[in-house]
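With one protein chain removed, the remaining protein chains of the complex are shown where they sit.
Letters A, B and C mark the chains in the order given here, with residues in each chain numbered from 1 onward.
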Amino acid sequence: MTTTLTAPTPRVRLARFRDLTLVPVILILLVVGAFLDPIFLSVGNLTNVLQQQASISLLVLAEALILIAGKFDLSLESTVGMAPAIAVMLVIPASAGGFGLGLPGPLVIPLCLLIGAAIGVFNGFLIIKFQLSAFIVTLAMLIIVHGLQLGPTEGKTLFELPDSILYLGSAIWLGLPAAIWIAAVLFAAGIVGLGYFRLGRSLYAIGGNADAARAAGIRVDRVLWGVFILGGTLAALAGVLETGRLGAIGSNQGVGWIFMVFAAAVIGGVSMDGGKGTILGALTGVLVIGLVQNILTLKGVSGFWQPVVYGCIILIALIISRIAGGKAQD
Amino acid sequence: MTTTLTAPTPRVRLARFRDLTLVPVILILLVVGAFLDPIFLSVGNLTNVLQQQASISLLVLAEALILIAGKFDLSLESTVGMAPAIAVMLVIPASAGGFGLGLPGPLVIPLCLLIGAAIGVFNGFLIIKFQLSAFIVTLAMLIIVHGLQLGPTEGKTLFELPDSILYLGSAIWLGLPAAIWIAAVLFAAGIVGLGYFRLGRSLYAIGGNADAARAAGIRVDRVLWGVFILGGTLAALAGVLETGRLGAIGSNQGVGWIFMVFAAAVIGGVSMDGGKGTILGALTGVLVIGLVQNILTLKGVSGFWQPVVYGCIILIALIISRIAGGKAQD
Amino acid sequence: GSGGQTEAGGGGGKVGIDHPRADSDFWNSYIKYVPQMAGELKVDLMPATNSQNDVTKLVNNVQALTGQGAKAIVMAPQDTGAIATTLQTLANKKIPVVTVDTRPDKGQVYMVVRADNRAYGTKACEFLGEKLGGKGKVVQLMGSLSSINGRDRAEAFRECMKTKFPGITVFEEPTEWEGSKAASMLQTRLEQNPDIKGIYMHAGGVHLAPTLQVLKQKGLLVPPTDAKHVFVVSNDGIPQEFEAIRKGDIDATVSQPADLYAKYALFYAKAAIDGKTFKPGPTDHDSTIIQLPNGLEDQLPAPLVTKDNVDDKNLWGNQVK
Partner (left out) sequence: MKNHVEARNVVKRFGPTTALNGAGIAIAEGETHALVGRNGAGKSTLVSILTGLQRPDEGEVLFSGEAAPALADRDAWRQRVACVYQKSTIIPALTVAENLFLNRQTTGGMISWRTLRAKARELLATYEVEVDAEALAGDLNVEQRQLVEIARALSFGARFIILDEPTARLDGPAIERLFTRMRALREQGVTMMYISHHLDEVYEICQSVTVFRDARHVMTRPVAELPHDELVSAMTGEATAAYEARTRAAANGAVVLSAERLSLAGRFQAVDLAVRSGEVVGLAGSGSSGKVGLAETLVGLRKPDSGSVTVNGTQVRPGDVTAALGAGLGFVPEDRHREGFVPLLSVGENGTLPIARKLGRYGVISPARRRNKALQLIEDLDIKTEGPDQPVGDLSGGNAQKVVFARALVDDPAALVVINPTAGVDVKAKQALLGAVEDAVERGAGAVLVSDELDDLRICDRVLVMFHGRVVKDVPRGWTDHELVAVMEGIEE
């Protein structure tokens, strides 16, 4: 008996398109933006949009990985401020607000990433080993990690930073801000890693059906732990980029980002239920959010009404991605 | 052959206890609090704790219902400020910051509840009819609803309020604040309704397996819609109580509550995956959070470190409820 | 008034104090001054509570403080409307209240200790207006519009520009006190209008570094003598702003007196317990007491700091560390 290979090609195409349901939204935004302000389509402005989204995009990347693996991490936003702040305090002298340990300045980025990873380890420990609810563990960690920044800094902004931590967020490489390159490379790695490597595919298996993944020989706990650690590290890197862009570490760095991060990931097609979505989709989500913010700023929409416009655009993007995607969301 | 009814009673008992895993935590907090400050166990202080938690507890009640039915609502926190603010503006004269429609003052509470219900209707429409992701719809609505308060009020606090909206949040009935009575009655109704009523039980069926619930003849969409409307109404009522307690409606009323609401519900045993948890459990979650806040305030823990202590206590409560509950959380 | 009652000995006049937030440089300086000033003024201070910018917490904290026996309360309600009921309750209990930084709209207060936030906006506007010669474009990086101080600064700046310098275009950016938003919005605005010549930031603590970073990236961080210079006026008066003024990166800041806030808050709280009363009119510390419908307000001086007076030892920003 032969198999009924009913038109396999259209299906491939459709599946590919599903990552790109936001592309029409992006196109509409580009057209609308160009219409509203001639500056909008200039290279300078678009570069700004990308630079402004670079650090939050790393958070979206991290969250997308964690969501695809079927978990949840709210604490990422606190890591964005805390990891660089503590790393800097380990390095700068006490007179500048540091701990006065006198560690060498170039260590600051490795220290920062290490702190991010350590937060991931702790999250993983509670969620995987202790089997606690990921939502609440990371909610508590969101509060705790932010407190671990507020406590030592006493809520002060750190102004005197080692040059090394400022470099990545402010340097220009080949005419574009380094932050854009870094985000681009990491997203490319994410797309390839999740599309073409066994480890990456195992995230989908785990998020889709953890028992089945375990039965298929995937070391579920180990992979999940790795994802949390990677997530924390990416958040710390986002903190480094943000620090360089702003030139100081305020006590509110990263605070309130996590909602936007989820919005970007989900309108980009990543499911909150795990196992579904792609990194490319998440990237389109980031772009939509960045373009909307840019247009609202360019138009100078009143601060009071900005949230309404903004929220409505998220809803519209969601509806478009629902219609284009064809499936109920969850 | 007869069925192997191996000791059914212990299981029943265990299931009952599972709602009460936080009771030991509450007892510990009471003992610790009494030890730390003699004021703590005074009737006045405990009444304060209850009064302070009354309005947020209504949000927890609403969120617990929605979570048990397998959905999600973040927008509740914005309704707490927006519903009373708009209702008041419909009633008060333009000179006091209103729309100047001159509607009669006693209408303000019905209007407020109606606005809350309308937000629920809209959420339900997008989530149930349009099948959009509940998380992102209500995230966008969180932003939009708050914007709908900021826009008309231009961020200003409303403090010339009709007496009727102030009454419930500030009255004393039989020696206790009316807000406590209201919350108590609603929680009792929730406990009975979800435990012993067909409609209440159907929330568990829907949250546990919506397809099976539909196949068993439950009108899933209708019930879900009702839950969203009830949630919005309860949030509006929480706004009324809060308004009465504070005597004015600030532009930030309710902002930031939703995290605490989720924390209370989840440490109280309500699952983020739907179909699990009880209203009684959620109530114990509210009490834990209220007692912790009260103790931290009484001890005057430094504002910088307060979040750390707070987060750690949430984690500990979570671990205790995990150990006592015996099952992995999700 | 009945001025000279006996100075309270050890008779128990505990002062309860609630701090509004712990995440801004200005308030942190204030928080640091409090115990120091309490020592100097011999105030019996209870452990401070912190309401983390949340009026609900403030109400709870005040309840706890009075429960623990506070005889006077110092607070800084960031949401001035929602505190009305609490003030009423305290008035019923005959507990005097001193509010710092903000003026409650309703409810009895013993004294409001604040500088005039509208004056900040006006001073910044006048400085920028003169520097720009009455024409050109300026950006206003606004704080949160739901905070009264943010609104007062924004409105005063806007009105002053409209009336005194109609030739100047003002762009308003709602940054919500967030450095990240400030940087993005300023960057976008400068892209759109490269000829912007002035910036007023509502909070040096959060806006200073991002603004400088954006200006640097655009190559606009040049001395005032350079034609490309963008005039920047900040607000708060933290040491880093003074540093930036000395370097010529920014041109001025309005020094919001954190030390005087702490000092006079406690001063009036103690005076209230001691039963002293005050009348409108000038005071002995370069300020004026004015009558409000619901109490009195001591309007402390908030000097504009420029290169000329940046090294003044009396500025609180020069006293920290």
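Here is the rule we use: a contact is a pair of C-beta atoms (placed from the backbone, for glycine too) under 8 Å apart; a residue touches a chain by one contact, two chains touch by 3 or more.
Keep in mind that this is a model prediction, so the values were computed, not measured.
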Listed residues A:Y204, A:F228 or A:F304, member touching the removed chain: A:Y204
Contact set of subunit B toward the excluded chain (per top definition): 1-8, 10-12, 15, 196-199, 201-202, 204-205, 208-209, 211-219, 275-276
Touch list for subunit A against the chain that is not drawn: 1-6, 8, 11-12, 15, 192, 195-198, 201-202, 204-205, 207-209, 211-219, 271, 275-276
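Keep in mind that, in the parts below, only the chains that are shown with their structure count from here on.
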Pairwise touch network: line, ring, star, complete, or other: complete
Whole-Å gap between the CA centroids of subunit A and subunit C: 35
For subunit B, residues contacting two or more additional chains: 150, 154-155, 302-304, 306
Multi-chain contact sites of subunit C, meaning residues that touch two or more partners: 21-22, 145
Footprint of subunit A on subunit B - complex, ascending: 126, 130-133, 135-137, 139-144, 146-148, 150-151, 154-155, 259, 262-263, 266-267, 271-272, 302-312, 314-315, 318-319, 322, 328-330
Subunit A contact footprint on subunit C (complex, rising order): 21-25, 27-28, 142, 145, 171-174, 177-180, 183-185, 187-189, 191-192, 205-206, 208-210, 212-213, 216-217, 240, 321
Residues of subunit C defined as touching subunit B within the complex: 19, 21-22, 31, 46-50, 52, 54-57, 59-61, 63-64, 67-68, 79-86, 88, 105-107, 144-146, 148, 151
